[in-house]
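So that we are looking at the same thing, I have put the structure below in structure tokens.
Of the protein chains in this complex, one is absent; all others appear in place.
A and B are the chain letters, set down in written order, and residue numbers restart from 1 in every chain.
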Amino acid sequence: MDFFLEVLIGGLLAGVMYSMVAIGFVLIFKASGVFNFAQGSMVLFAALTFVSLLERGFAFWSAFAATLASMLVLAWAIERGVLRHLVNRPPITLFMATLGVSFIIEGLAQLLWGAQVHGLDLGIKDEPLELGGVLLSSFDLFAAGTAAALVLALSLLFSRTRIGLSLRAVADDPLAALAVGVRLQRIWGVVWAVAGFVSLIAGLLWGARLGVQFSLSLVVLKALPVLIIGGFSSIGGAIVGGLIVGASEKLAEVYIGPLIGDGLENWFPYVLALLFLLVRPAGLFGERAIERV
Amino acid sequence: MFLSETGQFSTRYADDRRVFRLRQARLGIVALLAFAYLAVPLWASDYWLSAILIPFLVLSLAGLGLNLLTGYAGQLSLGTAAFMAVGAFAAYNFQLRVEGLPFLASFLLGGLVAAAAGVVFGLPSLRIKGFYLIVSTLAAQFLVEWALTKFGWFSNFNPSGVITAPPLSVLGVDLSSPAGRYLLTLAVVTVLFVVAVRIVRSDLGRSWMAVRDMDTAAAVIGIPVARTKLLAFAIGAFYCGVAGSLWAFAYLGTVEPHGFDLNRSFQVLFIVIIGGLGSILGNFLGAAFIVLLPLLLSNLGGSLLSGVIAPGDTENLQKILFGVLIILFLIREPEGLASLWRGLRARARVWPLRD
Partner (left out) sequence: MTASRFSPRRLAAAFSLGLALASGAAFAANEQYFPLQSYRVGPYAAGGTGFFGGFIDYMQLINARDGGVNGVKLTWSECETEYVVEKGVECYERLKKGLNGAPAAATNPLSVGIAYATLERSTADKIPLITINHGRTDSTDGSVFPYVFPLQLNPYSEVSAIVNYIGQQAGGLDKLKGKKIVTLYHGSPYGKETIPILDILAKKYGFSVTHIEVPHPGTEQQSQWLNIRRIKPEWVILRGWGVMNPVALKTAAKTGFPADHVIGNIWSNSEDDAAPAGDAAKGFISITTHPAGTDFPVLKDIDKQVVKAGKGNLQDPKRFGNVYYNLGVVNGILNVEAVRIAQAKFGKRPLSGEEVRWGFEHLNIDNKRLQELGAVGLVQNLKLSCADHEGGGAVRFQQWDGTRWKVISDWVQADRALLRPIIEKSAAAYAKEKGITPRNCAKES
């Protein structure tokens, strides 16, 4: 039983890490309908910039600020250089464009900072922590706390500020929002900037887990099923989806793996997401589309 | 002027519905085929045949498979590489386990197995739409890669999970030279493209487009939506499966499951988008773009920039440039290269006048 609990809790905490990446997706999809595949590269870019600045003698907070600034510039450039020219295009085109963006970001990151692998130490001890016989990880708990703070901050931003209000208006109906005077492009800029901030946080946490290297951009593959289960347009959904994916893939690996062959963590979340979709075609928290002929 | 229609009258409906209605177009296609079948194998170097032309043809075919599914029937798929893998590994096993089976037959059977896989992973499309459909095909992508690595039977228990090509010969003619493999690929690709042209101009093709444009409306006018979608998955996956066999056996000669990973699916998707969704010709143009552009960049980059900046930097610059070009393309030419071609043809019809 203890072992079951350990696996379950470990999975839930890992799921929170997936959610961190998924939130960035959700923000952008909500505001501009773009399925941003470059989110993974943004995570990589943020972590790599941060760690390189740190290694060049910057203090933690000044490196953080400088990285954040570079993410804002990046967000601005994407909005200006790419999205603005692709208004009203079908979603698949926008998706392809973000693939192009991810090529650019990955090339740029390696051009600027080189290809070597860096360690990143956030100063959080990660020693086994036993609570009532169940093994916990202090780092994962810290990450979960950060994620909770992030979600809280984001929901405050959306519900209590003017920008948040216009953002929700845009998400609800871009044309109507435009008609009442919301400046669509500014909202996009803000959203991409916030997504850049989220990728920085995700990049730091994932970077501390994996080391900062190219593979960081692969975490995007873990975030996709999370999005699908949670729905593309709900931050709460991203968290719940992350928890479901994390817990179920770990339990499946441990308990189903021996039956049909282990190493199934890559596809299991997708099959799970598929099952969810068959029941709820727009994700758990997604909005059901109404079709008219 | 080049494509002037003057004096060419259609006296029968059949004439009017021909694929190549103009005499010039018919001459052009014959000349192109003659060139591809006769001139190229004679004069092209091994490098061009085995490193550029074969992958170009195979990727065009894979692009066609995805284009039938996505461009014509409107079903988004990121599982192209999985279907290619199913085709390749199935063909390998047929070849291995059925004594005396001609390898072209095993290509065909491999394609049919891929089609069956396509139907299985296409089933969710009856309920899920748009971007959410990606998940079904992604599930295919990861599940297939895992299964082919996990179960040694698929690769005849090769310790490295790698399959190798059977001896390539048709009716006793050895085709293992670069020119032979090129001709084999070209022949398969030509036949399948002709079939595809017929399909998209048939009832089925029209139903696909109706479903793509709005499936609810299609259902209302009596098109069997479920069957139409599943057929799209089956036929699209069949094409991808045959492309996978060609990729494994005519191009690389050996392949591991990882060779059909998600990046391959993206690559084919790029081909389709850049070439033009819902266009047959576009697959060739898109594949040419995807195969040739990186080569051009690396050839130019390697020689012009060497010595100026470090080699790693040129590679990164190329990657950036590739991304920029993709985005520029999406911005400037949303319908893909095929529409560029259509524009050129319209100009050629009235040249030297302007339209």
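What we mean here is this: a residue touches a chain if its C-beta (ideal position, glycine included) is under 8 Å from a C-beta of that chain, and two chains touch if they have at least 3 such contacts.
A quick note: this is a predicted structure, and the numbers were derived from the prediction, not measured.
Chemist: Any idea which chains on screen the missing one touches?
Modeler: Among the chains that are shown, those touched by the missing chain are A, B.
Chemist: With the full complex in mind, choose from B:Leu33, B:Leu296 or B:Ala346 the residue touching the hidden chain.
Modeler: Answering carefully, the residue with contact to the hidden chain is B:Leu296.
Chemist: Per the definition of touch given earlier, which of A:Thr49, A:Gln110 or A:Ser166 contacts the omitted chain?
Modeler: A:Gln110
Chemist: Looking beyond the chains shown, say which of B:Ala51, B:Leu104 or B:Leu281 touches the absent one.
Modeler: B:Ala51
Chemist: Residues on subunit B that touch the omitted chain in the whole complex?
Modeler: Residue positions of subunit B that touch the missing chain: 40, 43-48, 50-53, 55, 146, 149, 158-162, 164, 167, 251-259, 263, 285, 288, 292, 294-296, 298-300, 302-304, 310-312, 315-316, 318-319.
Chemist: Write the list of subunit A residues that the hidden chain touches.
Modeler: That gives, for subunit A, the contact residues 3, 6-7, 10-11, 14, 106-107, 110, 114-121, 126-128, 135, 137, 139-140, 206, 209-215, 218-219, 222, 249-251, 253-254, 262-266.
Assume only the chains that are shown with their structure count from here on.
Chemist: Counting only Cα atoms for the centres, state how far subunit A is from subunit B in Å.
Modeler: Computed value for the inter-centroid distance: 33 Å.
Chemist: In their shared complex, at which residues does subunit A touch subunit B?
Modeler: So the residues of subunit A in touch with subunit B come to 35, 81-82, 85-86, 89, 91-93, 95-97, 99-104, 106-108, 110-111, 114-115, 221, 224-225, 228, 232, 261, 263-264, 266-267, 270-271, 273-274, 277-278, 281-283, 289, 291, 293.
Chemist: Applying the document's contact rule, which stretches of subunit B touch subunit A when the two form their complex?
Modeler: That would be residues 70, 76, 124, 127-132, 134-136, 138-139, 142-143, 145-146, 150-151, 214, 216-217, 220, 262, 266, 269-270, 273, 277, 312-313, 316-320, 322-324, 326-327, 330-331, 334 of subunit B.
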